[in-house]
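The other protein chains are all here in position, but one chain of the complex has been omitted.
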Amino acid sequence: MQRVKEKAIELLRSGEVSRVLGWKTGEFFYDLTPAVFESVEEVEKGFVFSLFSGANLSKYLIAESKKEGKIAVFLKPCDSFSFVQLQKEHRIKRENIYAVGIQCDGMCDGESLRSAGCEGMTGVEDGESLTVHTLYGDQVIEKKEALLGKCQTCKSKRIVDFDELIGQQGEDVPSDRFAEVAKLEAMTPEERFAFWRTELSRCIRCNACRNVCPACSCEKCVFDNPVSGVQNKAVADSFEENMFHIIRAFHVTARCTDCGECSRVCPQNIPLHLLNRKFIKDINELYGDYQAGADFDSRPPLMDFRMDDPEPSVIYTRGGAAK
Amino acid sequence: MQVNKEWTPTIVAFCCNWCSYAGADLSGTNRLQYPANVKIIRIPCSCRLNPMFILRAFQRGADGVILCGCHPGDCHYTTGNYYARRRMTLLFSMLEYLGIERERTRVEWVSAAEGAKFAATMNDFVKTVTALGENKRLEDLRCKE
Amino acid sequence: MLMDTIAAISGVNPRKCMRCGKCSGSCPAYDEMEYHPHQFVSMVESGRIEELMASKGIYTCLSCFACIERCPRSVEPARLIEAVRLAVIRQQGKNHLTPEQIPQLLDEDLPQQAITSAFRKYKR
Partner (left out) sequence: MQKIGVFVCWCGSNIAATVDVEAVSQALAQEPGVVFSTNYQYMCSQTGQDLIRDKIKEYGLTGVVVCSCSPRMHENTFRKTCEKAGLNPYMVEIANIREQCSWIHKDKAEATEKAIILGRAAIAKVQLNAPLQAGTSPVKKRALVIGGGIAGIQTALDIADAGFQVDIVEKKPTIGGKMTQIDKTFPTLDCAACILTPKMVDCAQNENIHIYAYSEVEAVKGFVGNFKVTIRKKARFVDTTKCTGCGLCTEKCPQKKVPNEFNLGLDNRRAIYIPFAQAVPKVATIDPDYCNMLKNGKCGVCAKVCGANAIDYKQQDELIEEEYGAIVAATGFNPIDLSKFNEFGYSQSPDVVSSLEFERLMNAAGPTGGTLLRPSDGKHPHTIVFVQCVGSRCDGGEKGKPYCSKICCMYTAKHAMLCREKYPDTDVYVFYIDVRTPGKNFDEFYRRAVEEYGVHYIKGMVGKVVPENGKLKVQASDLLDNRQLHIDADMVVLAAAIEPDKSARPLATMLTASMDTNDFFTEAHPKLRPVESPTAGIFLSGACQGPKDIPETVAQAGAAASKVIGLLSKDHLLCNPCTAQPDEMMCNGCSSCEKVCPYGAITYIDKEFRGPNRTTLLRRVAQVNPAVCQGCGACTVACMSGAMDLKGFSNRQIMAEVDAICK
């Protein structure tokens, strides 16, 4: 873990880059936020790479890579998919970026630790299982229990694009990430409707999902645009809760790398990733496996077609979409 | 709202200019009846249909939305309906996933020669939506008096 | 019904036949056959399967698969012949030959082709 910070210092010191995009501590040690460091001193003082560096840094490159000078960025495997997807969409200037890939065994979530009963945490030690130091003594927690939701269904340990690697290059790993979607699909429409009403009705339109999502990076969102015809800033009723999330999911269809940031940041704990994953699952089933950001040249399924694509009526008969 | 009037659904039909709108015209020319609650909106191609239009229709009180376009392979713009087919498949699947009745949305390919198919499609769609009743799951209460 | 069975076993669609006759042109056992490969396809297609099942001729096919190799329409008559043979067996409810019996039946004079065919046939 220390190697990451050392690398950041080394890159700044050698003049390879003029800025470093990384993480710094927030209010608590488990509450890390993305930050740009402009000097060795700043890194030494504030840069943190720990079990809580879950945040995906790729999105910040849209703005940062357009600035003067080169910037270093640290990318976990799942972040590298967003990084590549953004390059495919010409959103970032690759030549201004020095990408350091870092292997990852899953990131942890402070909230999970707290709900596991850790009060007054002062630090965490990684190991076979986690040793949590608290004001009231040490506690041992299974790492599995503390993992972020997105890390529990990790799909790949492969770092798609990088200039330098810390740790080993990994491979795609088997994941049962569609299990939850399949569970929902197996419900009756009434149950599904009730499920999503319960979830989406909590939405307060804080736009955290939109702000964190690397795919949701429009110059101006349609929901903020008075001429789009769908402008709306606050949800007034159930329709608008649905509308926002349906359209948002549709707009990131086949562009979403399933990085899971939307659900991670949602203050209302709405499982937003289940919307995106539904589209990913459908695409895989109907048009062949596709992983956004896994390569540089595949054609996104919504910008592609085959003559013998299934008709829309397929959803009436397909397994899983049980009535 | 009139009291004694039987409820009939509001249906919005998006028709591509080159095939389905002409097909709809043909069913008129042949005097083939279908219910008056189907209202057609002309778009240049099925690929012009933005999912936002569909949701907007439901918001404003539509009970069913149908997209008609040229048969795959016959698109005036060569490839438009292939894109529309993927978009609508995924969108409808998502609506279904959210528990919104899938029978309220439909895609049908109607050529300029298929006046009879257009009328039959509309009759069947109106029947299906009538059986479902009013759109409750995807409505905006403010838009209903 | 029988036609569906044949289609299911063979996995080919006899309607794709365009009657070119390449199968019969390729067949090394043509003169031994009661029904020739192209007739076979057309009989299956027109539903005359019982006649085929009753014919001893279906066992004169060597399963050399030349017709499968060369059929330009992927109709592959040998698969249909094989399917009809299996239909006969299933109808009688028992196998005439089990794979285990084959080694005992091998003798020096048996043509290589027949042995290869037997293995191809029973490997699954």
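Every chain is named by a letter (A, B and C) in the order it is written, and numbering of its residues begins at 1.
The rule is simple: a contact is a pair of C-beta atoms (placed from the backbone, for glycine too) under 8 Å apart; a residue touches a chain by one contact, two chains touch by 3 or more.
Note that the structure is predicted; figures quoted are calculated from it, not measured.
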Considering the complete assembly, the absent chain touches shown chains A, B, C
Among listed residues A:9, A:222, A:265 or A:286, the absent chain is touched only by A:222
Which of C:24, C:60 or C:117 touches the missing chain? It is C:24
The missing chain sits against subunit A at residues 66, 89-91, 217-222, 225, 227-229, 251-252, 299-300, 302-304, 307
Residue list for subunit C contacting the dropped chain reads 16, 18-27, 30-31, 36, 38-39, 66, 69-70, 72-74
Logged for subunit B, residues touching the omitted partner chain are 10, 12, 21-22, 24-29, 31-34, 36-37, 39-45, 47-53, 56-57, 60-62, 76-80, 83, 87, 119, 143
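Simple rule for what comes next: only the chains that are shown with their structure count from here on.
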Contact graph of the chains (line, ring, star, complete, other): other
Busiest interface, judged by C-beta pairs in contact, is A-B
Chain centres computed over CA atoms; the one at greatest distance from subunit A is chain C
Dist(centroid_CA(subunit A), centroid_CA(subunit C)) in Å evaluates to 57
When centres are defined as mean Cα positions, the distance from subunit B to subunit C in whole Å is 51
Subunit B residues touching subunit A in their complex are 51-52, 55-56, 58-59, 72-73, 79, 82-83, 85-102, 106-107, 137-142
Interface with subunit B, subunit A side, in the complex: residues 184-185, 189-197, 222, 228-230, 236-237, 239-240, 242-243, 246-247, 249-250, 253, 275, 278-279, 282-283, 286-287, 301-307, 309-316, 321
